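The complex is shown incomplete by one protein chain, all other protein chains being positioned as in the whole.
To keep things simple, chains are lettered A and B as they appear, and every chain counts its residues starting from 1.
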Amino acid sequence: MKYSYFPGCTLKNKAQDLDHYARISAEALGFELEEISEWQCCGGVYPLGTDEIATKLASVRALNDAKEKGQELVTLCSACHHVIKRVNDDMKNVDDIRTRANNYMALDEPYEGETNVLHYLEVLRDIVGFDELKKKVTNPLKGKKIGAYYGCLLLRPGKIMAFDDPENPKILEDFIRAIGAEPVIYPYRNECCGGYISLKEEEMSKNMCRKIEESASGFGADMLITACPLCMYNLNKNNGGNLPVYYFTELLAEALGLKEEVKEQ
Amino acid sequence: MKTEKNRAELIKEISGVNPLKCMKCGKCSASCPSYNEMDIKPHQFVSYVINEDIESLVNSKSLWKCLSCFACVERCPRDVKPGKLIDAARQIVVRERDNTYLSPDEVPELLDPETPQQLLVSAFRRYRR
Partner (left out) sequence: MQRIGVFVCHCGTNIAATVDVKKVVEMAQHEPGVVHAEDYAYMCSEAGQELIHKAIKEKKLTGLVVCSCSPRMHETTFRNAAEKAGLNPYMVEIANIREHCSWIHKDIGEATEKAVILMRAAIAKVNLDAPLKPGESKVTKRALVIGGGIAGIQTALDIAEAGYPVDIVEKTPSIGGRMSQLDKTFPTLDCSSCILTPKMGEVNAHPLINIYTYSEVESVAGFVGDFTVEIRKKARSVDMDKCTGCGLCQEKCPSKKSLSEFNRGLSTRSAIYTPFAQAVPNVPVIDREACIKFKTGKCGICSKVCQAGAIDYDQTDEIVTEKYGAIVVATGFDMIKLDKYDEYAYSQSKDVITSLELERIMNAAGPTGGHLERLSDGKDPKEIVFIQCVGSRCADDRGKSYCSKICCMYTAKHAMLIRDKYPDTNVTVFYIDVRTPGKNFDEFYRRAVEDYGVNYIKGQVGKVIPQPNGKLLVQGADLLDSKQILKEADMVVLAAAIEPNPDVRKIATMLTASIDTNNFLTEAHAKLRPVESPTAGIFLSGVCQGPKDIPETVSQAGAAAVKAIGLLAKDKLLTNPCTAHSDELMCNGCSQCANVCPYGAITYEDREVNDHGIRERRRIAVVNDALCQGCGACTVTCPSGAMDLQGFSNRQILAEVDAICR
């Protein structure tokens, strides 16, 4: 199975691990991520204003590219996923945005939200299947107590993201079980890490990350996993270093016995 | 100069929110992780728009403390979505020339070796035009 793939800016730079581990694991799991040529940055945050069109166009281009190839679009970074999924929802359901965006795009055939946007985790859950993944694990991460950190962007708004129960998600926990580790459920896993606020309001982000960390370790986690480079940065910077944070793809590659392979590359 | 009424209308238009749906339950303020940093609280934001006191909103600290984490949006039982109103007020500010919360000049000092691109991109999008 071949998917259009939107890596996003950070995965090309600071979060190369997130990307590399994902690609190599995909190969082992029997699906291929075909990077969209000349993708443009999604903007990092979804433009909330109903009158904002230009800031949504990068997403529309990627979506239309996938449509033309007849592929589903896979994302990995939580922020890219959030932005592209919501823009796609606008293109499907909001007449005004669809019309105006298409006026800008001047495509041969207007884009109307046809592309299905999937997060890598959704591919694991819905296409590969966690049971199947479990069978392919050669190096189960036994004894590891892992707290899933979802943050905001994958889950909310629940109706549009349609990713998991926004208040009591389980996809990452199921993933953790599939790679042979033990999930630790803690209540702050869907609380915000501070996001972009950490640039200018470091103290705020610190407080938030501390709460997340205390909650996770209080319930017995000895590491956190995330799908978001910004969450990773904030948690690493602000949590006092007590709880290591990993991209979920790194643990995936490790469980599939591919981690060393990546290191060597 | 736009009147307060104009600006209130503009906020409603940009956000796509009808503040009159609010039943003043305060669940937004109960959910907000930035509550203690805000001078105008999320639930008050709604009534400020209803009462057309936009001057207070655009001068409020809260504009720059909202995380757009959508906790209020997710949990609002009345579909009011205060986070969208806050963003619309922020838009009114940053869409005016020279009116930004983040200037490129101050960026180098804010960076560290690990800063992800995503952080800069996101902050620029939220804090300036």
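Criterion: a residue touches a chain if its C-beta (ideal position, glycine included) is under 8 Å from a C-beta of that chain, and two chains touch if they have at least 3 such contacts.
Quick caveat, the model's predicted, so the values are computed rather than measured.
Touching the missing chain, out of A:Glu35, A:Asp165, A:Glu203 or A:Glu260, is residue A:Asp165.
In the complete complex, the hidden chain is touched by one of B:Lys12, B:Lys41, B:Lys65 or B:Lys84, namely B:Lys41. Considering the complete assembly, subunit B touches the hidden chain via residues 21, 23-32, 35-36, 41, 43, 71, 75-79.
Residues of subunit A in contact with the chain left out of this view: 159, 165, 167-168, 185, 187-188, 215, 218-220.
Criterion: only the chains that are shown with their structure count from here on.
Subunit B has its Cα centroid 25 Å from the Cα centroid of subunit A. Across the complex, subunit A meets subunit B through its residues 8-10, 13-15, 41, 43-45, 47-51, 55, 77, 79, 152, 155-158, 166-167, 191-192, 194-201, 204, 208, 229-230, 232-233, 236-237.
If you check the complex, the residues on subunit B that touch subunit A are 13-16, 33-34, 37, 64-65, 67-71, 73-74, 83-84, 87-88, 91, 101-102, 110, 112, 114-123, 125-127.
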